[in-house]
Structure formats: structure tokens, C-alpha cells
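Heads up: the structure comes next, in C-alpha cells.
One chain of protein is taken out of this complex; the other chains stay put.
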């Protein structure tokens, strides 16, 4: 079972990973975006980590709701509301139990991803974070490792796609051949789950 | 003896030479100036050549006075009034005879150079066109070839100097090590005399 | 990095401090990143609130003042602001007559302003929104995030701002803003890529001697790369692109807008060509504005925006305005 501490470790691991990879995320956001994805998430997850340390919410749901709100309040751009909504809605779906199972998390995360799809209007194949999140949620029933692998593959698979949502869509065919920065950061977020689980 | 035709040939040769060397003059004006000396003189001497063709003044003096006025009206910058004054005052000093000797030209040119010194306030060694003009006038009594050589040497000798007049003086010691563009164009002007003489 | 900055992290805060010092008539909340006209809220007047990523100055902070915006919310460089900023701005400027959010059509701006609108309404503020989407380089279809908001933002903010100043009700100001947007189209070109403080190097590689056609204002590449064109050829490409989507029968307002690093000397020369092409295409020009208004940091290039107008819109355009970036009549 996964307790509040696991979810705090998840967010801390995500913050560290985003911090390490910020330059790469921004570099991915340069040819098909506006070169800010790395610094956006770096700022946001640093704020999340700081808030979680200070407020120390006691349930898995409360951790994610607080993290999501913090992202909304500090990131901006497209990824702020989208990742913020992902965590907030996942957190709400987790309810207020003190512990949840991996299966419950997978189910709640599916609700969160659906909320992101509704908010942003992106479908799989549109070359967005959705392309890493959807396969990750599907694989999460199996294991954290499987989810990590699926998210990474989903992110890599965005390279040949033509973007239909977000900034990259302005480029039309010129968006082909570049990996989507948001799908890449989504894969980092999923990989951080495995880290938090210590697997 | 030198007739109006000789002076027209001088100006035409100067125009051709400035046109050929415009990029070099502008390049010299880049590290210690504002990168316009070549295009300034190119514009000015093209206008001189066109006007002389149209108006065909009949005496040496009239050719130079007209050429000088034309430079003043078309060049701008420091070199426009200075070269314009040089030719205008030289032309005036030549009087209205139909022919002049090389010695008379040398004397008149000295008057013209003096007018430039008065107007611009530059003395020899200040790293300006004066550094090519003064030795040229001194040597003109000997021959056109001697004047050409003296002007060329005078221009080359500006390289180690620190500028005390014109734009290059703003650079202080950083003006050292660059040949002065105006001294370089003055040497072209003097060399064109030899060409006009067909020597 | 050729930047006049301290560190990338404080660029926006530093700029706001500098704005506060230069413009005592504005109230600049540096910590919360809100620029408000000093006399807000103004009784009986609808308040326009806009915002977006920084790096497009004078847009939007430079358009705060009587006759234009009541407040602006600057985000990080090229990053939409967060909802907290817009909620705070709305609360500061609402006189009870309601607030109009002017939102450029980018996913980030739309999502953040939408969240802000919900939160502001929860606080009892009446909020209307207008989306600006004038850039014809992007096709408005299922396969894109929709046309981008660029130069028309200035027209929307100026004209709706003048209507607000006249005391018109929220619904009218909103409708007018929407009409200005629908009557406006833009097209931009870049002669160089842009360098953001956070990245420190150009966002894409554009060799000298080539240009990007159909660019936005966030340093993203355009739809097409071409060998360098003359000012006249660029004017033809830009105007004709705009006119494929807008067929004005009335006179137009023209904005010849610099992207930041193109000298005014070149912009005026470009305007001469734009006017020539408009004349050849039979488009009558009512007013022309030339300058750096909706910029993209240090990008070289320009955009052309046309807005078809009638007597009402022209009167509102000519009405007095007093902001750091646009000022006349007062």
C-alpha cells in the first residue's frame, strides 16, 4: 500500500528529476515550441517540494491536490494548468484514505488523465503529454516499472508525429521529427513513481 | 601644361578608383570609424563625374570648383566638406586660365590643403587625410609619380598613429594600428592625377 | 549571451521594478506581478485586464492606463501568467461594472485565464472574455491549436479600452472587442531567431540570408523557410497572406509592427512597401501605426496587421489614450 509519504517521495523525486533534466526539456521545446518547458516545470516542482515540506499533508489525496494547486499557481503556460489538473484530479479521485493500492492509484490517475484530455482537448497521437500518460496508466496495473517503460516509449513515439495541439501544432509538418517536450516530462513524472517506490 | 580636359580626366579617374576601392575604404572605416567612407566617396565622385559630363566647365579652375561644390552637396559626413573644400579652394586658386602648369597646380593644391587644415583643425600626425595630402603637395613639384608615392607613404604612415581628429579620435589608443581611411582615399585621389597625366 | 540582465531568474521582477520607477502613474505589484492603473477602480467603467508571457513589451504592461487596459499580468518570459495574477488584477480594478479578460489564443493563456475567470466569478466579479486570434499563418482547424493572437491584441485593447472609458456596459465592450478581433488579421516574418534569458542561445538556427515566413511571437519557427527576400517582396507576401482571410471593403487600420531588433529605419521602409501593396490591392488605409508594439524579445523581423473599421471603430481608435506604450490626446 502507498501512504502519504510515498506520494511526497514521488513529488520530491519528480522535482529532482525535472531539475536535472530542465535544460533538455527546454532544448526539446526550442525547435517546436518556445523554449520554456524546462524552466516552467523546474519552477513549479521546486514550489511543490517546498510546500509539501512545509504543509506536510497527511493523505495521498491531499498531497496530490496540494501539489496540483501549487503547479497551477506557479507554472503558467500550457503545462501548468494541465499538470496541475492532472495531480489535483488524481488526488481528488484518491479520496481521503490514509493508504491506497497501486491499482487504486492507476484508476485515479486515469481519472486525472481524462481530466487533462477534457481540459486540453488532446487525443492520443496529437503529440502531447497524453501520448506518454495514457500508456503509462494502462501499464500501471502491472507495475511501476512497466508504467515507466510505457511512458518512455510513448514519449519516444511522439517524434514522428505531426502535432495537433499546443504550440508545436503551429509548425504543421515541420513539427515532425522532434520529440514532444511535454510527453518527455510526463515520462519523467512516471519514472519518479518507480523511484518513490524504491523499486 | 594641364587643360580643363586633364582635370576632367583627373576627376573621372578618381571616381573610377574610389568606385573600385569603395569596399576597402569602408572596411578601413569600420574598426576606427562608422563604416561609411567608401560609400560616401563613391556617391560623391559618381555625382562629380556625372556633373562634369553634363556641364563641361571650360577651365581647370572651373572644373575643380564645380567638383568641390558637388562633393559638398552629395557626400555629407566629415569627408564631404573637407574634400569639397579641398577641390573648391584649389580650383579658386587656379584662377580662370585655360591651362596651368604642374607647378601652378602644386601651389594651388597647397592653398586647398591649407583650407582643409583650417576647416578641420587637423595638423600632420593627427591621423587624417592631411597626412597623405601634405607630403603629396610637397612632392608634386617633382612629378605626379613622386606625389603618388609620397601620398601612399603618408597614408601607410598613419597606421601606428593615435588619431586626434575625426571619429577615430574617440577610440584613444585603440585607434593605433589601423590605417586612416581618409588618408587612404586621399592617396587614391593623388594617384588619379598620374593616371590623368597618362604617365 | 548578449543580455542586459542580472540573472535570468529575476528578469521579469527587475523589469517591473524599473517600470514602477519610470511610471509613477501606475501601481506595480512586483511580488504578485500585476500592473494596475494608479486610479483603479474607476467608477462606472468596465475594466480591461490582459496578460501573457513577458518578452512582448510594450504589450501588455505598457498598455495600462486611461483609455486602454486597467491592469496587466506579466508571466515569465514567453509563459502565460498563472490564474492567481488575473484574479488579483480583477479584484483590484473591478468597479462593479465588470471585467473583460483580453486573452491571446495560446493553450496556456486560454487555460490560465479560464481558471482565473472561474475563481474571479466565485469572488463575485462579473467576467467576460474575448479571445484574440488574428494570425493567418496558422490555420484554424482541428489539426492546430487555432490561430494565434498577435498584433490585433493592440487594436482590441485600444478600441475596447476607449469604449470602456465611455462607460459602455460589459456586454457592449465585449461585443466590440470581439468585432475588432474578427475584423483583424496578421502575418509575421522573422529575419533572426530569438534568444530567451533562460535558454541563453537562439531558439532555432536561422542562417543569415534566410528568413522564416509565418512566425509567431514566441520564438517558434514559422511555417516556411525561404531565401532572403526584399522588403517589397516580404510586404507582398504578408499583405497577400492577410488578404486571403480578410477582404476589407471599408478602410483599414494598419499596424506595421517590429519584432524587437529591426531598426525603425527599416520598419518605416517596410511600411512604404506595405502601403504600396495595399494601394495595388485596392485597400484604403485610415490610420497607420509603425513601431515595436508586440515584440518577441530580440527577434529581427516584422508583422503586418490589418483591421477593417467603420466610423465607430475609427472614433474609438482616435480617442485619447495615455499609457507608457501608446499615448495621444492626453
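Letters are used for the chains, namely A, B and C, taken in the order the chains are written, and counting of residues starts over at 1 for each.
Here is the rule we use: a residue touches a chain if its C-beta (ideal position, glycine included) is under 8 Å from a C-beta of that chain, and two chains touch if they have at least 3 such contacts.
Just so it is clear, the model here is predicted, and its values are computed rather than measured.
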Study note, to complete from the structure: Absent chain's touching partners (shown only) are B, C
**Study point:** Among C:126, C:223 or C:327, residue touching the chain not depicted
**Key:** C:327
Practice item. Can you work out which residue in B:135, B:166 or B:181 touches the chain that's missing from view? Key: B:166
Revision key, fill the gap. Considering the complete complex, of C:69, C:87 or C:191, the missing chain is touched by C:191
Exercise for review: Quickly run down the residues of chain B that touch the omitted chain.
Suggested key: 26-27, 30-36, 38-40, 43, 72-82, 119-120, 162, 164-167, 169-172, 174
Check your understanding: Can you name the residues of chain C that touch the chain not displayed here?
Key -> 1-7, 10-12, 14-19, 21-22, 54-55, 57-58, 62, 77, 191-192, 208-209, 228, 230-232, 234, 256, 260-273, 275, 285, 288-290, 292, 295, 297-298, 300-302, 322, 327-330
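Here is the rule we use: only the chains that are shown with their structure count from here on.
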Review point. Among the remaining chains, which ones contact both chain A and chain B?
Key: none
Check your understanding: So, what's the distance in Å between the C-alpha centres of chain C and chain A?
Key -> 31
**Study point:** Multi-chain contact residues (two or more partners), chain A
**Key:** none
Study note, to complete from the structure: The positions of chain C in contact with two or more other chains are none
